[in-house]
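Shown here: the complex without one of its protein chains, the others still in place.
Read from first to last, the chains carry the letters A, B and C; within each, the first residue is number 1.
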Amino acid sequence: MLKAKVILVALGAALAVPQALAGASPEEDRKESVEYFKQMFPDVPFEEFVNGQYALNEDRRKQWESMQDFPPYEFAVAEGQELFETPFANGKTYASCFENGGIGIRQNYPYFDTEKNEVITLELAINRCREANGEEPLKWKKGAIASISAYMASTSQGKPINIKVPDDPEALAAYQDGKKFYYSRRGQLNFSCASCHVQNPGKWIRADFLSPALGQPANFPVHRAKWGELGTLHRRFAGCNNNVRAEPLPAQSEEYRNLEYFLTYMSNGLPVVGPATRP
Amino acid sequence: MASSIRVRAVENNGVTSLKALVRHPMDSGFVKDSAGNVIPAHFIKVLTISHNGKNVFVANWGPAVSKDPFLECRFKGAKKGDELTISWIDNEGASDSTTATIA
Amino acid sequence: MNKPLLAIGISLALSVPLAAQGGPKEDFQEVYAKAQSTHQDAGNFQWTITSDRLKAAKSAADSGDHEKAMAMAKEALKLAEESVAQRKKQKEAWRQVAIGN
């Protein structure tokens, strides 16, 4: 059914990446990017892109479906809910820091804070909420923060991702910085994120099956079989950078937040399906 | 404290399908931690599923069963509303148990 | 790749008249410091392998293996320079492949 069409992929790779339009707006970028991936995988429905390699490879999809039948992150999500609802020492809870009590809002993250002029990711907002209530911040990449973020994502299941880039020079600059990071080759292997996830999705890189960029942030935080636990998106950024022998940047650094801003914007309209399992 | 066992048991036309996920590291004893010393073997040895005091399924597990192990089994003779008891014991003598109602 | 570097390292050390002001240790400090500063210059484009070589150079130097220390420092410098070149090239190169510039 969703067999990766080798011919098509070859055609996709040969597809001349649309010539850079001078100063295209984020929305134009997004539309062009969706079109690019639709041409590359014509028989993959738009919503299915959130399932990455599992939308392109039958053998992988079957393994994924048996994992999702009773996913190993269920304990972490239950723990995340317990942590989310446990009041801080001052009696308040996370709900007080978020609109709608933090329920069903994952699809709006990350957003650009026009006062502070910075990208606010969900994990950053979680720790800022803790600090505002006199609590110690959590570690960024795994553990409690991943469980809480996974619980909050689970309350947004199916809601379309809705990232906004306001017509504000700082917001556009953050978006552009994230885009530049995404397309810049780095590390001794000299790959960019796009080398794998834009130019070669649907192909094998050794024994790994490359997923398309479209839809990637929709399934975070993710429980990877390799980690044996949940991990946040910035843990994945650092891991990928390390794989190409580029020095990873600190989690929740401005560069990684701008990167998340750009990448998530590209998935606007796709449903939140986090948390999810991955290899 | 949430139990370490999550269960879904559903009966239709006489056959109960039970799925369980157990929270356990299932360390094999063959893995080293980042400091280079071996993580000792720590895994569930026996897991039983019983209905009306009788075992309907017994799993003898070794260290090659994945972390946070998953199990599915099917049996006859139980109906909606019946209660099942799922218990496990590991190689360190720790154990846990929970009950589930068949939907 | 290491062998030629080692060879160059050795021949260089031999050709330098012994009376030269810095002995092999002196040259090492110089190369090591240059490698470090070039590595910093790479900014967000630092390579993990450069920091590995810098560590290897330092530990070789600490344990008195000057030959290895020099080879590692030289390799670190070469890698650091390549990462700086990558940073500069990518300043504009990314636009050619980006969807929608």
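The rule we apply is simple: contacts are C-beta pairs under 8 Å (C-beta built on N, C-alpha and C of every residue); 3 or more make two chains touch, one makes a residue touch a chain.
Rule of thumb we're sticking to: contacts and distances are computed from a predicted model.
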item	value
Name under which UniProt lists the unshown chain, selected from "NADH-quinone oxidoreductase subunit K", "Amino acid/amide ABC transporter membrane protein 2 (HAAT family)", "SCP2 domain-containing protein" or "Thiosulfate-binding protein SoxY"	"Thiosulfate-binding protein SoxY"
Touched by the hidden chain, restricted to displayed chains	A, B
Contacting the left-out chain in the complete assembly, out of A:132, A:173 or A:225	A:225
Hidden partner chain, touching residue among A:53, A:93 or A:219	A:53
Absent-chain interface as seen on subunit B, which is shown	1, 3-4, 15, 23-25, 28, 30, 42, 45-48, 54-67, 69-77, 85, 87-90, 92-97
Footprint left on subunit A by the chain that the document does not show	52-53, 59-60, 62-64, 66-67, 72, 79, 83, 86, 135-136, 144, 196, 205-211, 224-226, 228, 239-240, 243, 278-279
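Simple rule for what comes next: only the chains that are shown with their structure count from here on.
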item	value
Between A-C and A-B, the pair with more C-beta contacts	A-C
Centroid spacing, where centroids are CA-atom means, of subunit B and subunit C in whole angstrom	54
Computed distance of Cα centres, subunit B from subunit A, in Å	33
CA centroid of subunit A to CA centroid of subunit C, Å	35
Subunit A residues counted as touching two or more neighbouring chains	none
Contacts with 2+ other chains: residues of subunit C	none
Sites on subunit A touched by subunit B in the complex	69-70, 72, 74-75, 78-79, 82, 228
Subunit A partner contacts - residues on subunit B that touch it in the complex	2, 4, 6, 8, 19-21, 23, 67-68, 70
Complex interface listing, subunit A residues touching subunit C	17-18, 20-24, 28-29, 32-33, 36, 179-188, 190, 192, 194, 198-199, 242, 245-247, 249, 255
